[in-house]
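In what follows, a single structure is set out as structure tokens and then discussed.
Excluded from the complex is one protein chain; the other protein chains are retained at their positions.
Every chain is named by a letter (A and B) in the order it is written, and numbering of its residues begins at 1.
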Amino acid sequence: MIPVTHFMIISAILFCIGLYAAISKRNAIMVLIGIEFMINAAILNFVAFGAYDKEVNGGQIVALFAIVLAAAGVAVALAIILNVYKYYKTIDPDKIHNLRD
Amino acid sequence: MSVLSILVFLPLLAGLVVIMLPTAQQGRYKYIALGATLLQLLLSAFVYINFKTGADFSGVHQRRQFQFVEQTSWINLDLGTLGRLQIDYFMGVDGLSMPFLFLTSLVMFVAVLASWEIKTNLKGYFALFLLLDMAIIGVFVALDFFLFYLFYELMLFPLYFLIGMWGGVRREYAAIKFFLYTLCGSVFMLLIIIGLYFSVTDPLSGSHTFNMIHMMDPANYVGGSIFSPSAGQQLFGISARLLAFIVLFIAFAIKVPIVPLHTWLPDAHVEAPTPVSIILAGILLKIGGYGILRICYSIFPEAAIDSSWCIGLIGVVSIIYGALNALAQTDLKRLIAYSSVSHMGFVLLGFASLTAEGISGANMQMISHGFLSAMLFFLAGVIYNRVHDREIANFRGLSLLMPKFTAFCMVAFFASLGLPGFSAFMGESFSLIGAFTSESVNGLIPRWMAIGGSLGILLSAAYFLWTFQRMFFGELRLMGGEDWRIQLTDVNTREKIALIPLALMATLLGLFPALVFEKMNSSVLELIRLVNP
Partner (left out) sequence: MPLISFVWVSTLAKRGSGISILSILCSLILSAIVFTRVWNGQPQHFQVHWFSVGSYHLTAGILLNNLSAGMILLVSGVAFIVHLYSIQYMRSDPYLRRYWRYLSLFCFSMMALVVVDNLLVLYMFWELVGFTSYLLIGFWYKRDYAVQAAKKAFIFNRIGDLGFLAGIMILLNQFGTLNITELFGDGGAISNAMIEDGVWISGTHQMPAVWLTLAGGAFFFGAIAKSAQFPLHAWLPDAMAGPTSVSSLIHAATMVAAGIFLIARIYPIFDQNILMLMVITGSITSFMAATIALVQNDLKQILAFSTISQLGFMMLAMGIGAYDAALFHLTTHAFFKCLLFLCAGAVIHQLEYFKQAAKIEFDCQDIRNMGGLKNYMPITFTAMLFASMALAGLPFTSGYLSKDSILLYSFDWASSQTGLMSLVPYLAVLTSLATTFYIARLIFKVFFGSFRQKQRIPVLEPPSIMKVSLMLLVLFCVFPMFSWNPFSVENSWILKGFSADVQVLSQSRLLHILVPLLVTFVSFALIYLASIVYSKRDGDGSVTQVARDSFIYELFYHQWFINKLYNVIFVIPLMYLSRVSSILDNKIVDGLVNGAGRSVLFLGALSTFVDRYIIDGIVNLLGSISKSIGNVTRHFQSGRVQHYMITMILLLLTFFIFKYFS
């Protein structure tokens, strides 16, 4: 059986990649993908720890729920990105600093 | 509403009318003020004529012996454990205050006539003027200490603006000096008033009261309270009552003024516009004297006796010092101002003697000085109005140019220097006679004070005659040359209307002093009985 540590390492690596992508990418799509990475890293952790809950399978259920939510979130995010693009003609998050005021 | 209230609030009403009228009609303001003061004059003449004399109407510390009394409860607050705050709207006149009512109304009337020269901001001027009028009358008729204080302070405010806005070159300086001086006195007065309030109770309701007449009766003091005569409380090592007397005395003495506290007077008189000078010299100084009699002497009699030697000394010093200073002045208005200091010294000397002649003489002197100094300032104003100069040395031989003016000046000068036949003589000589008899009657002040005071009469002759000689006699010589000769026209009808009543009063009171003496005699005797039983 694969020890739970490995899952955690994988998910940590995934999270870090996602974090890096979300922070550093100059493209909103890539940032979105980074966020997806981080969500999936978290989901992976849920699934891995779900092995210790055989009766109600809380981990798997939360994972499924999270995947659904993430999909919905991505859909919304993509829609926002599309609108942002329509408005600013760019999707570089650095150039969109109207949030400042 | 009865006479006194009408007398007090009539000017206020006129002042309101002045404020209401649009500025376009500012030419009418002076006639409104003139009408109000004329009405006031008639009313006070009515009071004078209907004033009853005799031992049953002596007043001073007997409520039922006052005349034209009005008393209604004004502020009556229940303060819970602190008791009741009871302030009455309480007015009345007796022999001590009644002559001043007439004096005030006449001087005010003259002051309005002198106001013709005011050219700027008429609305403000007349509104303040009438407010001042109200406050002064109020001071003379109020018998509740709180009401008195209210009017007393209300007086300051219009005066400050009248001097500060319509005055001469250094008007701000003079106004502030005047204001601070008087305020300094009256602030401490407020403390004493509060102290008295907590010491005195109304014998009927049992609550604390501001009623002056209750304050004069030792039976009304709460046992052990700060100003109770029997408790003998001490403050800073001296008797609290003596301290209170001194503080109140200083507050009023600043107004009188006495010598070390007089320096506001020359400045204020010189810088103030003529009508305000007239009011200052004619009435305001008398409020000091009146306050000393009505409040200091009546409420703290034993302190008055203790300090009469000092008061007499202050009087003598004021007489001589003021006269010497007058001799050295080169400005006509300053000269008159210092002569006021000298003449008011007689008042203090008369008070200090605590004899019937002394106090009657002092009151006479105040009234006479009211008429005469108003006249003198009016005359100084006539010249100043024409050429805007008051330096004595710049005029010479005026009698050739302005014979009628010279005649009026002659009356005013000679009356002021105490020529018999004019009121000042009666005032001065009876103050001195009182001071002289004091040693054998009550032993309060030594005889040399009277002799010293009489030197003032000599000095006053010296400075008035010298001025008269320098300004009016000799060949015509004016500093301003031909321009002045044209501008210096003789007195006109309006000025005559103002001057003749004053000259007439001064002569009338000199020939028939009974007009004043008889009216106040019983009150003066009652006061002396109260102070020195």
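Observations on the model:
Heads up, the rule we're going with is that a contact is a pair of C-beta atoms (placed from the backbone, for glycine too) under 8 Å apart; a residue touches a chain by one contact, two chains touch by 3 or more.
From a predicted model like this one, the values you see are computed outputs, not experimental measurements.
In the complete complex, the residue from B:L455, B:M479 or B:I497 that touches the missing chain is B:L455.
Per the touch definition above, the residue from B:Y321, B:F378 or B:F395 contacting the chain not shown is B:Y321.
In the complete assembly, the contact with the undisplayed chain comes from B:K177, out of B:K177, B:K255, B:H269 or B:H369. For chain A, the residues in touch with the chain missing from this view are 19, 22-24, 31, 93-94, 96-101. Residue-level contact of chain B with the missing chain is found at 177, 180-181, 259-260, 262-264, 321, 324-329, 355-357, 360-361, 397, 399-400, 414, 419-421, 425, 429-430, 432-433, 436-437, 440, 450-451, 454-455, 457-458, 461-462, 465-466, 469, 472-475, 512-514, 517-518, 521, 524-525, 528.
Definition applied: only the chains that are shown with their structure count from here on.
Look at where the CA atoms of chain A average out and do the same for chain B: the two points lie 96 Å apart.
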